[in-house]
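The complex is shown incomplete by one protein chain, all other protein chains being positioned as in the whole.
By letter and in written order, the chains are A and B; residue numbering begins at 1 in each of them.
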Amino acid sequence: MTEWFWAAAAMLALLLPCGLVAMRGSIMDRLLGLELASPITSASLLALAEAFNRSIYVDLALVYAVLSFVTTLVVVRLLERWV
Amino acid sequence: MPKRRNLTALRGHALAWLGWWVLSMLLWLLFTSTVNASEAIAGFGSSAVAATAAEIVRANRRFLFAPRLRWIAPAWRIPIQIARDTWIVFRVLANHVTGRKRVRGTWQAVPFEHGGERSGRSSARRALATIGVTMSPNSYVVGIDPERDELMFHQLEPAPEDVQRLLGTR
Partner (left out) sequence: MTAKEVVNAVLLGAAWLVQVLCVLGVWRMPHLYDRLHFITPATSVAPWLVAAAVWVREAMDHQGIVALLVALFLLLFGPVLTHATARAARLREHGDWRPDRGEKVHRR
């Protein structure tokens, strides 16, 4: 159990409070839970890549960062006008 | 004359396509972190597809982004501002959570020339200003008013001079 493993586990554990944020308050408040979860997930994937020595997880972190940005932006634009 | 105009337009498209291809190829090399023949061939092909798609989009829609290189000059302040602002927002949080000082963020505005919707230069300037200011935790830009020529932003702890320094107007 290296420091990478513990770091990844600790970061992934933070997704729970992010999920709780996404379950309370107004719709814009809930969106903040989603927005905060994305960079935390990307960082934890980087740590997992080092913990398990799998370089594919690093590529996954980059793809995830890009896709979550696009998805969240689409959701924000929808909330701006139509929902 | 129409033939000359077509040749000029074609040259413009070719140059833009080449620019996109070079950028895509650089990104490919960074992502794969290898330089061997088979990867290079795959990279050439993928970059050609990406460049074609980018140029089709650019040709059909006005791409209003024409920055000046000197606008990036104040960017050296950004890492320092990020570090300072991170300390500021966490200090505000600590004060709020411990009940020492309840804080409410404020809306602020500083003068900033809008420049109009039709200019690539103005659009680039507004985009860079928005991203540059919003990168630091204590401030985020909500918009630039074309009627008042001012940049409106929210700050957790008031420090409009920081924003003006980032914009290069102070």
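Observations on the structure shown:
Rule of thumb we're sticking to: a contact is a pair of C-beta atoms (placed from the backbone, for glycine too) under 8 Å apart; a residue touches a chain by one contact, two chains touch by 3 or more.
All of these numbers come straight from a predicted model, not from anything done at the bench.
Taking the full assembly into account, the omitted chain touches A, B.
Checked against the full complex, the candidates B:Leu18, B:Val49 or B:Ile131 give a single residue touching the omitted chain, namely B:Ile131. Contact between chain A and the absent chain runs through residues 2-4, 7, 10-11, 14, 17-18, 20-21, 26, 28-29, 31-33, 35-36, 39-40, 42-43, 46-47, 49-50, 55, 58-59, 61-62, 65-66, 69, 72-73, 76-77, 79-81.
For chain B, the residues in touch with the chain missing from this view are 30-34, 82, 85-86, 89-90, 93, 96-97, 102-111, 130-131, 134-138, 140-143, 145, 150, 152, 154, 156, 158, 160, 164.
As a working rule, only the chains that are shown with their structure count from here on.
Spacing of chain A relative to chain B, judged by their CA centroids, is 22 angstrom.
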